[in-house]
Structure formats: structure tokens, C-alpha cells
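Have a look at this one before I ask anything.
With one protein chain held back, the other chains of the complex are shown just where they sit.
Showing chain A:
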Amino acid sequence: MNEQVVHERHWSTHKERGSLFLMRLTAFGVRVLGRRILTPVLYLIVLYFFVSARTARRNIRQYQSYLAEWSGRSSLNPSLGSVYRQFIAFADNLLDRLDVWRGYLRFEQVQLVDPSGVRSRLIRSHLGGRGEILVVTHLGNPDVCRAMAELGEQVPLNVLVHNRHVAQFNRLLGEAGDKSMRLIQVSELDTAMMMDLSQRIERGEWLAIAGDRVPLHDGRRVVVDFLGHAAAFPQGPWLMAGLLRCPVNLLCCLKVDGRYRIILDPFLDKAQWERGKRDATIQAWIQRYADHLAQQCLMAPRQWFNFYAYWQSAEPGANDAS
């Protein structure tokens, strides 16, 4: 593999580092200036990114035009203004994430959409049940995992992340006053990691993992149709679920009309495959997940915060399971 090229392009190397820097700056700013004064400053910084980051602009425009085309809603067609608004939504999102981390966003302020009672299962697993998996997305505010920890009332929530900045993020979480969720770095699924996760599930702990970003050093990816075009999704969360034979739920948090809405949807009662049909089964799950994600994009069209080329990996042959 041409590491250099991949390094230059991949979100985990530049985007996360950039956003970590921005996050730190924001954390510092909020502490010193307060949110009211910081907000216009952050808007200026985001304006600078908007003007200078041509690739990110192009990627967001691509997302918006795919969404408009796929949904048949011409009102969603991209313009310079609509792309800019998506950048501004990201600035708001950063500020909100800090509030979440500092514990300012209370559970009472969040609207919970949980028709099938995922939350009650989360609480029940505290009393001796098995844990489950939450697949989260970068649409909206993934940091509501923090709020989920509160939702679960002391049910340990392990957030699995791919990037190498876990230590830094944990420190930042500590600085921001957040101590209730645990970040675990998963670079690849090996036996020791799976055994550890399996014991956590048996102890009734829950695992949260992003379902919409392909990690750099993990070739396990599946190409499915997303918003009418081929995009690569990670196999990891689904392999993990199948190996642990546990239920999978989808977690998404969107800001609708200025208010956060946590949407919990059960997805698989028990992830399981027939060995001969493993790849096909996982492919079908991921396609269903991508379809679900596409529907949620319509609920909050400007809150898609994947600024890298989401559809880039969709060349033939990328659908390689091993």
C-alpha cells in the first residue's frame, strides 16, 4: 500500500488532528471568554477554513448534491451559501460538544426518541444482563455518548475509537470535566481485544462504535450504495457484533429546531451469520445501515460532518473482506 498517499488523504491523520486543535482552542476559549464571546471568534476561524479548505468545500458540495439527487428534493441542491452553512453548523457543533463534555447539556434538555425501549435495556443490563452494541454516526453530534452514559445511569459505556490520539482526547475529556465514559483504542480486531470486549459484554457493559468511518489500517471494508453512489463502510462494528453475538442498536443525535434529539433504533436482535454467508450477511447489514443513515441525513441535512472525500474509496475491488 502506498502509505504516503493514503496518509495525505485519510481523515484520521489530518482531519482529527485539525479538529483536536480546534477543540483545544475552543475549550480554552470557552473557559477564558465564555461561549457568547467565543462564538463569533469561532465563526471567523470556521470562515477561514471555509475559504482555505477547497477540498473540504468540494466534499460537502458533493454530499449535498448527492443528498438532493437521491431524495429528489431540489431545495437541498448545493450553493455557496448552503455549503457555508454546513461549515457554520460544524462550529455550532464544536461548541455544543464542549457543553456536553462539561456536563452543561443536561439529559432533561435532550429529546429522546426511543420507541422500542433501548434505554430501558441499557439500564436493565446494569442488573446482570448482557451488554449490547451502539453503532454511532458522525451525522450530528456523536459526543452524545456522554449523555448516553448519563442515560444509562452508571452502566459503563465503552467508546471504541480508531485514531491514535486517544490519550490526548482522554486528557481533553478530563480537562473538560468528563470522567464518565471510557475511550478504548481499537486499531484492529485481534484475539486479545475481542476477548476483552467479550468480557465487557458479559459483564453488562455496552460498546459504542462509529459505523460510518473506515479506519486507515484496517482493510475490512464493504462498498455499499449510500445516497445513490458507492461508498466504503467499515466492516469492523458488524464483525464485532457477530463475534460477540449481541444485539446492535443505532444511535444518532441530531439538532432539530435548535434542540438535540437522541434517536435510538434497534437494528439487530442478535448479530449472527451462517459461516458460508458471512460476507453476504455483513454486506446486507451495512447496506441497511447506509439506507437508515441516508434517511437520517434528511432529518438534519447540514449536520454531515465528514469533510473528507466520503465516496473516494469506491473503486472496484475495494470490496475485499479479508
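Points to keep in mind about this one:
Note that in this section a contact is a pair of C-beta atoms (placed from the backbone, for glycine too) under 8 Å apart; a residue touches a chain by one contact, two chains touch by 3 or more; residues count from 1.
The rule is simple: contacts and distances are computed from a predicted model.
Per its UniProt record, the hidden chain corresponds to "Acyl carrier protein" from the list "Peptide/nickel transport system permease protein", "Acyl carrier protein", "Formate dehydrogenase subunit gamma" or "PadR family transcriptional regulator". Checked against the full complex, the candidates A:Gln62, A:Ser82 or A:Ser198 give a single residue touching the omitted chain, namely A:Ser198. Screening A:Leu122, A:Val161 or A:Leu239 for touch with the missing chain picks out A:Leu239. What chain A contributes to its contact with the hidden chain is residues 189-195, 198, 239, 243-244, 274-275, 278, 322.
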